[in-house]
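Note that this complex is displayed minus one protein chain, with the remaining chains in position.
This part shows chain A:
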């Protein structure tokens, strides 16, 4: 039996139940993703990765989480108390909202909005606010540098991201992720990612940059800024940033799966499985990239966005408009 969120009549009930499910989903997937990341990193680096806690080290993330929760909440002297503690919460909360419009399955769409895509983009844009607050509030120079970097980075990468998403929205004629998914078919040649590979590519690059993952992890560049904006955070403060990073990775992968890879649609298997398979395929790609490439420099990062991705995304958008105009 597949769980059916649509059986709740009242939209508010659906929202509350959906939110609870999303929390559970984020927490669980965060743990799984931590394990996957460490295991993949291990195998990429000629070592076995976590091994001793549980079978194949599967319980390692739980032990890590317990350790993080058990730690004292420490704050540096001279830090702004409210901003300092608001930042990790602000990092985590908006990402959770982003899960709501994601269609996991025809029956599992917590909130069907005709502006779902806009909601996701708006709330993921909020994430940068938490980085600024964290960097500024922790009264640390490395944190400040990291915060400054994160602002410039997210401004630069939101533009091509929006443009590439817009190209798909224009083709589909909808901003509803559910609607966009249903317009694609079960087979790869029916996917927008295959019909419009340029937009898919731009979206992927921008998604990596938006989630501050290597090779675009400049706000937390370890070898330059020690840990960037979360230099001063320990315990669950750090844990929330960590979880938010993984949650936003899942969000962008989910959006990519829904927009470009046909979402839940696929032959034979149930929809939710297809969706998760596609999400994890993109996540694995991101993990693989992180453990392979060196980090780019800041001006190179901005150049890539303004000189390459933005013009390319614009050209792509124009092409889409022309094709849509002739086709329609």
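Throughout what follows, a contact is a pair of C-beta atoms (placed from the backbone, for glycine too) under 8 Å apart; a residue touches a chain by one contact, two chains touch by 3 or more; residues count from 1.
In the analysis below, contacts and distances are computed from a predicted model.
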item	value
Name of the absent chain as recorded in UniProt (options "NADH-quinone oxidoreductase subunit D", "Fumarate reductase", "ATP synthase epsilon chain" or "Bacillithiol biosynthesis deacetylase BshB2")	"NADH-quinone oxidoreductase subunit D"
Contacting the left-out chain in the complete assembly, out of A:125, A:215 or A:235	A:215
Of A:19, A:41, A:113 or A:129, the one touching the omitted chain in the full complex	A:41
Touch residues of chain A, complete complex, unshown partner	41, 44-47, 141-142, 144-145, 148-149, 214-215, 217, 221-226, 290-300
